[in-house]
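I am attaching a structure below and will ask some questions about it afterwards.
All protein chains of the complex are present and in place, except for one that has been dropped.
Our next item is chain A:
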Amino acid sequence: MALDTERPRTPAPDARPLARPPLPVLLAVLTALLLGSVVLAIGIGPVSIAPGTVARVLADRLLGAGPPESTDAFIVWRLRAPRVVEGVFVGAGLAVAGTVAQALVRNPVADPYVLGLSSGASVGAVLVLTTVGATAAGTMTLPLAAFLGALAAGVGVFALARTGGMLHPLRLIMVGIAVGQLLGGLTSFLVLRAGSTDAQQQVMFWLLGSLAGAQWPLALTCAAVVGAVTAALLAAANRLNVLVLGDEGAAALGMDATRTRGLLFLATGLLTGTVVAVSGTIGFVGLVVPNLTRLLVGADHRRVLPVAALLGALLLVWADTAARMVLAPSELPIGILTAMVGVPFFVWALRRNGMGAA
């Protein structure tokens, strides 16, 4: 990283950087795409419902008025809408949490799980699944246990990574990975000890992520947390820019890097804990979407954050639709699809750009 080379690093000869459209246009297009995708995704299922009908039911519901519930309205509003809405906010939350985690540790290969939070959530969830069982536990027990697990892991990582009033990026990664490994071992132990294949299948499903348990209360809780934290982060986006300059660079620009890092740790912890609690540990979104976004719009977090949120939401809505449909009537864990769709696209964008995202 030192200034040791006078020779400019040039991209591969045939590589053109991806064109950078103006931000308002990009945001408008992505928002329109997302709204369209939500309507389409709600229409897709064992019973196919026309987009026009979906839009009408949603409009009726949101405006508070409407005819008595038809079968279509029931399917749209009770069965599918909570799940698709949850997908929107889970995707946005993972993408934003990934963006923040990468700035926090100054490394584009970080993701929301590098801080050990998901492993904590997994222990909480698996503890419930292997002792009480998913069906007996009631709808809120599992998310609550997962959230508490993430919270405990977050507090542990934060406390262990902090030394002498400082919070160093590298130390944060090391402690996060170490704690993650420890909790991963604990998860495996709990699964093996349970012995029942039924519970093991549920655990595997949870670990790969799924929106199958979506209901309005969970979806709305997730939406509220993701919405509030993302709004706060958008207001603080320039602080992320300053933070990636490192402690001394940040100090030179009037920022206390350790304090900012602490606040961002809290923000990403809240996001990750909430999202993992409702959906399990969905991989790749938090890693791939921020990097893809930087290829599209550059490194300025004032652009990266909103675009990453929208792209994450889009990716997850379609990944979940595919998870419902590919092997219908049985479901696939969504993590399989985010990996299979997100990674090839990301590798393509990376190669086309000619250089790393870093």
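Brief remarks on what is shown
The working rule: a residue touches a chain if its C-beta (ideal position, glycine included) is under 8 Å from a C-beta of that chain, and two chains touch if they have at least 3 such contacts; residues count from 1.
Just so we're on the same page, contacts and distances are computed from a predicted model.
Its UniProt record calls the unshown chain "Iron complex transport system ATP-binding protein", which is the correct pick from "Iron complex transport system ATP-binding protein", "Amino acid/amide ABC transporter membrane protein 2, HAAT family", "SigE family RNA polymerase sigma factor" or "Heme exporter protein D". Across the entire complex, the residue among A:V132, A:L253 or A:M340 in touch with the chain not shown is A:L253.
If you put the hidden chain back, the residue from A:L245, A:M325 or A:L350 that touches it is A:L245. Set against the missing chain, the residues A:L144, A:A237, A:M325 or A:L350 yield one that touches it, A:A237. Hidden from this view is one chain, which touches chain A at 1-11, 103, 106-108, 235-239, 241-242, 244-249, 251-256, 294, 298-300, 302, 355, 357-358.
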